[in-house]
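One protein chain omitted, others in place.
Let's turn to subunit A:
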Amino acid sequence: MEHGSFKDNSHATFTLGEEDHTLANAVRFVLNQDPRVTVGAYTIPHPSLESVNIRVQTTGDPAKEVFKDACQELMQMNRHVRSVFDKAVTEYKAEQERKEKKAAEELQRQRELFGSMDIESN
């Protein structure tokens, strides 16, 4: 829900229901890093109500577009986080498997060495 003025669409307050600091703070970070934004802030009117008011004031561009761009950028950042994380986890798991295999081979080699020594002593 957007509360703004019809004449000047560069200043607006967006009310999101069923949201809290989780989304609002994350969007605020991304919003403030956009050079078109002069004011990017959020408040929670009452902690018992699940509602967040996000205030956006820009240097001329319509506030709705800037806010949508910020959400879009946050979405893309998340996608990037997910892909980098998945890659890091697969690499780690592969590395662990390699180490385990090497340790198992080492153990096998040592066992064979001891085994052969027993035969010699016999």
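Annotations
Throughout what follows, a contact is a pair of C-beta atoms (placed from the backbone, for glycine too) under 8 Å apart; a residue touches a chain by one contact, two chains touch by 3 or more; residues count from 1.
Simple rule for what comes next: contacts and distances are computed from a predicted model.
For the chain of the complex excluded from view, the name given in UniProt is "DNA-directed RNA polymerases I and III subunit RPAC1" [choices: "Trafficking protein particle complex subunit BET3", "Cell cycle control protein", "DNA-directed RNA polymerases I and III subunit RPAC1" or "Exoribonuclease phosphorolytic domain-containing protein"]. Checked against the hidden chain, the listed residues A:Thr22, A:Ser48 or A:Ser116 yield one contact partner: A:Thr22. Counting the whole complex, the residues of subunit A in touch with the unshown chain are 2, 14, 16, 19, 21-23, 25-30, 32-35, 37, 64, 67-68, 71-82, 84-89, 91-93, 96.
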